[in-house]
Structure formats: structure tokens, C-alpha cells
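The complex appears here minus one protein chain, its other protein chains still in place.
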């Protein structure tokens, strides 16, 4: 009610909302109740919104994680230590997968492709037999095997020769100066959101797929899910061996 | 000759070369002379290679420039000063345009769309009349109007009320820790280069266009030119007003 | 034995060792066994070596922690959340105290000045009554009250209105590009170590106290402890209120 009054007072006749599924669902309801056209812009670090390859915030969240892991790697040369780094991502592994790929991690635990401690241990043993030097494992917060401390404890219990170290990046990932990729995406989506309103669109979320601007009904964007990039998963696997 | 001996000695039967037009042209000749298949990966900060949207190095070069300009903006609140920042890019404006867009510059001088001092002055006067607060101008090293000091001197000569400050980023832009976008691109192109060799390809450069992996004859990649992204130019213009 | 052979072979007649108490104690024994003069340079992030105000590594470790916390603060505006950040420091609170002071934390748990959960809760309640906006607590790894997750759980158990978030910086703190203060200290201590050897000193650790170069017997440096800077403790207290 109050929001509507404010819009009327300032003669604002359309709304652009930047946020995740909560914000966009709310905006959609607002549009229906007050007949104000709404356009959504996907803004979350988790990259879990359907209808766009990337959400605003995702690139910087991964850059922050990778920057942290680069620092860990400075002292990660000791071969008998495992470094477990827990990253955000809610119930998706977008951040974790991209972080793993770009930080040279040997394994990544994500909700979309669970790995048991036994499988993880076998993978580590295989890499050791290949003299793979990296010893960093990325743990997505939403993965079913456990958080970073739990995974570390289970690995140590399994084989006493693992000495583990844990970092939990947590809300560090929600801050930082926007990267260039972030700013370009924001400029493109913001411009396209305005263009869309001018063209009479409403109830849609703007996005970018294969570098083309797209529009998706907000309810689809919110109810469906942006799957992991299978190709990146495959490349990450190649590179970790 | 010597390079070929080294390859033979180590039983290397194909070559992947990462670099700009010089490196790739040389590799092409090497392929013809020694019948060794060659695949090129576009690696230059200038983003001027045909056959790919992005070259490895471009994203980090822009991030470095924008990071510098963020620091300038910390003290750029004085309204009667103009800050001219010269960036690299050889005879293209890719770095300059992307830097201008993502650092909120009011104007950008690039080789592809020259602007006379008179036009620049009129643009600045117009923005002043609109109370635009930013006062940062990006100058591409290869633009015909002049380098940053020359442009500053000409503006000051034209109207004594401009007080100008110049930064020349220069080779600072060639360093820095690789960004995530850079690493993802490198992983994708590197993987695709290997796949291409396995498939029997040669004399081609791998690239990415609209997020799809592509292959372009090295001579085309080197002889043609990657034009500026017109859409970004237009968005940059919108946002600077 | 082997180290001594290497020195003899290369006609090295003195040793400068950079490290913590372990490295320096070992070097002292080496000096006694082989009659090779040894000078120590305090190199540890923990700043716990006696005979110097600062150790090499300390400044950058704190900068890394503060950089992380600056990112947390970007989203830490929500008033009912507590952010607990665990930093390194072994059994001293040097890193934690300096991090707390320079990141505007509301409380810091260090080994040297333990605080019970009850005291911490009272402190937080007092600050809340003063409308203090920061909500970041620094937890030194060696403090007796518990690690960051344990402290968070105890606070939540005590009063259900605390919603807590935890980051564990861990080995991220052991990396990063050396800061200027770090490099200046390294240049000063390195130069003074060489000068000391030339002057015939041995079995000593070089350090800096009140900006004057000092020398301390290695056994004192290792056996005694660098106490917390009481003045910083007091200032940190002022500023947190």
C-alpha cells in the first residue's frame, strides 16, 4: 500500500526491481495488485535464476573466492595437507564449480552432483598417484555430503594421513568492488530493462543468453532453475587430473 | 630450425600457440615449413583479433584500468577538474570503450570514432549544463586526437577554466592477477584447442563467439579486425549523459 | 650434517635465518654444533617473537583479514545479525587485536584477555543500547572461549534473537602480496642482519623497537613472549563503543 502511494506521489508509472526470486516474486504481485508494469533484473551472487546465463553479482562473488584461494595456494605447497574451502551458493553449485575451475581445485562438492566421502577419497588417491600437486577442495555450502569442517573430519577419520585445514569464506563473498564483467552485465541489463518498459513489456525478467538479450516471464525465472554449465563441469574435471 | 629440432627430440607432433597476430602468423609459417599442425589461441590485452569476441588478457587489462579509475574517483569530486586517463589498446579502442562504460567516464576518445577537441568541448559543456557529476575522460593510446597530455593541453588552451589532471596507465595494464572471466576463457579455449588437434584441425585459431566455440583460419584472424561492440558504444553514450 | 656440507662447499661462512621460534632455535643449535655464526630475522604472521615490535608477515596478515572484513561489512548493515570472524595468531592475540581495531569490530576474543560468553553478551547488549551499528566480532583462534562456530552457537543458545554468520579466514591469511610496511621492515632487518654479521655478531635476532634497530639473543627471542600492545587494546575499546 505504502509503496504504491510513494510511486503515485512521485508520478512513477513503472518499476524495475533488481534481486533474487523473493524480490522478483514480490514485484510480480505488486504489478498485479496495482497495475504498475514491472521488469525484473536478476541480481544475486548465486546465479540460480532461470532465463539468464549470469546474474549480477555472480562474477564478483567468484572473483572474491578465487582471490582468497590464490592466497591459500601461496602456502599450500606442503603435500600432505588438504585445504577445504567452503563457498556460498545456497542450494546450487554455480559459485563452487566456477571457483573450482578457476582456482585449480582437485575436487568440488556441489548439490547437483553429490560425491560421497569414499568417492572423494578415491579421487584424491588417484590424483596422488598421478603426482597432482594441488590440494584444494571446494565445498559448496548446500552440498549433501557436509560442510567443510564435516568433510575434513570424515576424511581425517577415514585415513589418518590427511592433515586438513579449513577456510569458510562466508559473507566475505557478498562484498567487494564490482568487477568489469559485473558492470558490463549491469549496464546491458539496466538499459534493456528501460527499453523493455518503453516497448510496453511487463511482468518479465531481462537476461542474457549466449550474449543475446532475452526476456522471461518472472514466474518462470523464479520457479525454474538455472542448471550447472555441463561443459564447465567437464573442463573442470579434465583440468583437475 | 632450432624449434623444430626441439619438437622432434621431445616427440611433440603439434603446436598450440598463445599470442597476438605476430605469434600466430609466425606459427602459421612454422606449420607450412615443417608440416606440424598448429592451433592458435588469441592472447592479447587489446582484443583486436578477428574470430573471437574476447581475447585472453582483455578482461584483466580492463579490470586494472577500472581499478585505477575507481581510485581517481575517490578524489574526483571537485567539479572544475577534468581527469584524463590514457589506456592501452594499440590502434583499437576496445579497452578504452569498455573502461569508459564501466568506470562511468563522460567521454572516450578511440581510433574507431574520432572526436575533435571542439566536439569534446561541446560534449563537456552539454554535460555540465545537465549537472553531470563525473569528470573522467578515457583516452585510447591510438586515437588520432592526441595522447592524454596533448588533449589536456588543448582543452586548457580552448577554455582557461578547465583544470586538468593526467594519468597514464601504460604497462600497469599488462600485469595483475588473472580475473575469473580470463581464467574461464583460458580453460575453454585451451581445452578446445586440444580437442581441435585431436580432431585433425590445423592452421586455425580457436575463439568464442556468443558463447559458442569457433575456429577461424589464422590468416583471417590476423588480417581482419575485431570491430568495436556497437551496442556497448551506444549504452556507454546513454550512461554518460 | 648435510646443510653444513652445502655451506662448506659453497664457502658460505655465516647464516641468516628468517622464521619463527622453531627455525631460529634450530639455527642456534646449528651455530653451536658447527661454529657458523647465525643471525635470526623474525618472520611469522603471528607477531609473537620477543625482541621486536613487529615480525615480517604480520602487517600483511592483518591487511588480508581487514580486507575480508571490509567485504563483510558491505552487507553487514542488517542490525540483528552478528558476524563472527575467526583469525589466526596461534596462542597470541596480536593479529586479532589489530584486526579488530582497524576493522571497527565491536569485540575481540583473545588468549591474553579472555571474555566469557556472558561478558560478551553483556558487552553486546550495552552497545545495542548505545545504537552502535557495527556487529562484527573478531575471534582469535587460540582464545579459550571457543572457535568462531562455538562462540556463535553459545550466543544463539543464550538468546534466540541473535542470528549469527561465521567466516573462518584460516590460511587465506598466510598469502597475499607483501604490503609496503612489510617490505620496508624486511629491507631494514635484512640490511641490519648483514651489518651485524660483518660486525662479528652471532646467535642474535635482529628486530626493531620504537623504530630503532635492536639485537636480542635468539634464546630470549624464542623463550620470552611479545605482549599485546596495551595502548592499542585501550584505543580499540574506546573506538568500539
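Observations
Per-chain residue numbering starts at 1, and chain names A, B and C are given in the order in which the chains are listed.
Assume contacts are C-beta pairs under 8 Å (C-beta built on N, C-alpha and C of every residue); 3 or more make two chains touch, one makes a residue touch a chain.
This is a predicted model, so every value here is computed, not measured.
Across the whole complex, the hidden chain's contacts among the shown chains comprise B, C. Here one chain is not drawn; of B:127, B:168 or B:209, the residue touching it is B:168. The residue from B:70, B:91, B:156 or B:237 that touches the chain not shown here is B:70.
When the full complex is taken into account, the listed residue touching the unshown chain is C:70, out of C:70, C:91 or C:156. As for the chain not pictured, it touches subunit C at residues 53, 59, 62-63, 66-67, 70, 98, 101-102, 177, 179-181, 183-184, 187-188, 191, 210-212, 231-232, 235-236, 238-239.
Summarising the interface, subunit B meets the missing chain with residues 64, 68-76, 83, 149, 165-176.
Methods note: only the chains that are shown with their structure count from here on.
Seen from the Cα centre of subunit A, the chain whose own Cα centre is farthest off is C.
Innermost chain of the displayed assembly, by C-alpha centre distance to the whole-protein C-alpha centre, is A. Between subunit A and subunit C, the centres computed from C-alpha atoms are 33 Å apart. Centres computed as Cα averages put subunit B at a distance of 42 Å from subunit C. Between the CA-based centres of subunit A and subunit B the separation comes to 27 Å, rounded to the whole angstrom.
For subunit B, no residue reaches two or more other chains under the stated contact definition.
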